[in-house]
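I'd like to ask some things about the structure below.
One chain of protein is taken out of this complex; the other chains stay put.
Note that the chains are named A, B and C in the order they appear, and that numbering of residues resets to 1 at the start of each chain.
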Amino acid sequence: MSLDVLYFAWVRERIGLPKERVETGADTVSGLVDELVAREERYAAAFADRSALRVAVDQELADFDAPLTGVREVAFFPPMTGG
Amino acid sequence: MSLDVLYFAWVRERIGLPKERVETGADTVSGLVDELVAREERYAAAFADRSALRVAVDQELADFDAPLTGVREVAFFPPMTGG
Amino acid sequence: MAVRVQAAPFDLGAEVTAFAEGRTDLGAVVTFTGLVRADGGATAMEIEHYPGMTERAIAAIADEAARRWSLGDVLVIHRHGRMAPGEAIMMVATAARHRADAFAAAEFLMDYLKSRAPFWKKELGPDGAAWVAAKDADESALERWSGGT
Partner (left out) sequence: MAVRVQAAPFDLGAEVTAFAEGRTDLGAVVTFTGLVRADGGATAMEIEHYPGMTERAIAAIADEAARRWSLGDVLVIHRHGRMAPGEAIMMVATAARHRADAFAAAEFLMDYLKSRAPFWKKELGPDGAAWVAAKDADESALERWSGGT
């Protein structure tokens, strides 16, 4: 399956792009991260500490063990700092 | 001694005036109230339930047992309802 | 810190805009505005106050708020006289570096203004005029501040 992967704030800066189309065989968000980390050092750097990251699946906050079935969009970012 | 006595809200309405100069021999606010109550029915009506009243002595909230020595102004009114 | 007691309406938008204007050390502004409700067909509100004591009592409450929290500025405006449903009765504004201080100070100011500043509300409606009774809830609201911050 393929889906859109989005990056925000310093995750976007470390990976060097805001959005990409990803072909994945992963069942969960965690599995997707494992595939990305295996690609290149910049992904490994961005995902080095997963506890420092948040994830949204189809624009809803989710956990790293969320399933990817039917999902169109996954986003990774640091904890939010709005308000 | 003589002092200014002020009435607000329904206390003012029951007594029928906002302010008067009072000659008193009382030592405390309570003593002053006793003197006023003895004067006329409208004072007795206004002070019937002292627990429903608040008092200010020289423009500071006080208790009914506050002394009157050196005091220039005493005010009686119901609980405040500002804001 | 500014305290104003007045019969005239005030321009809420202008007050809020001017408050904390030009300050770059403040991150949080909280305002509270009290409005006249048309409860039970009420047609007007009349507020009596105690000239002389009123400003002093409000200033003492604002000073206490400034002692308890780290505030950049405080504004209190309270009207007296007659006003129509929908009109603003009063406002408080607090500014601070952080939102917790601004919120706590604004709530503290409101709780104390309600039952420690010398204002009395009278509602005018279809059945005549009636003094608004103080609520037990307003008195007990003060208790939460007695343990300090």
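Please note the rule applied: a contact is a pair of C-beta atoms (placed from the backbone, for glycine too) under 8 Å apart; a residue touches a chain by one contact, two chains touch by 3 or more.
Just so it is clear, the model here is predicted, and its values are computed rather than measured.
**Q** Which of the visible chains would the unseen chain be in contact with across the whole complex?
**A** The chain that is not shown is in contact with A, C.
**Q** Extract the touching residues of subunit C with respect to the undisplayed chain.
**A** These residues touch the chain not displayed: 11-14, 16-17, 20-38, 85-86, 97, 99, 102-103, 106-107, 110.
**Q** Which subunit A residues would touch the chain omitted from the figure, given the whole complex?
**A** These residues of subunit A touch the chain that is not shown: 6, 8-10, 12, 56, 59-61, 75, 77-83.
What we mean here is this: only the chains that are shown with their structure count from here on.
**Q** In whole angstrom, how far does the Cα centroid of subunit A sit from the Cα centroid of subunit B?
**A** Spacing between the chain centres: roughly 72 Å.
**Q** At what distance in angstrom does the C-alpha mean of subunit C lie from that of subunit B?
**A** Computed value for the inter-centroid distance: 26 Å.
**Q** What residues in subunit A touch two or more of the other chains?
**A** Within subunit A, no residue touches at least two other chains.
**Q** Quick check on subunit C: which residues sit in contact with 2+ other chains?
**A** none
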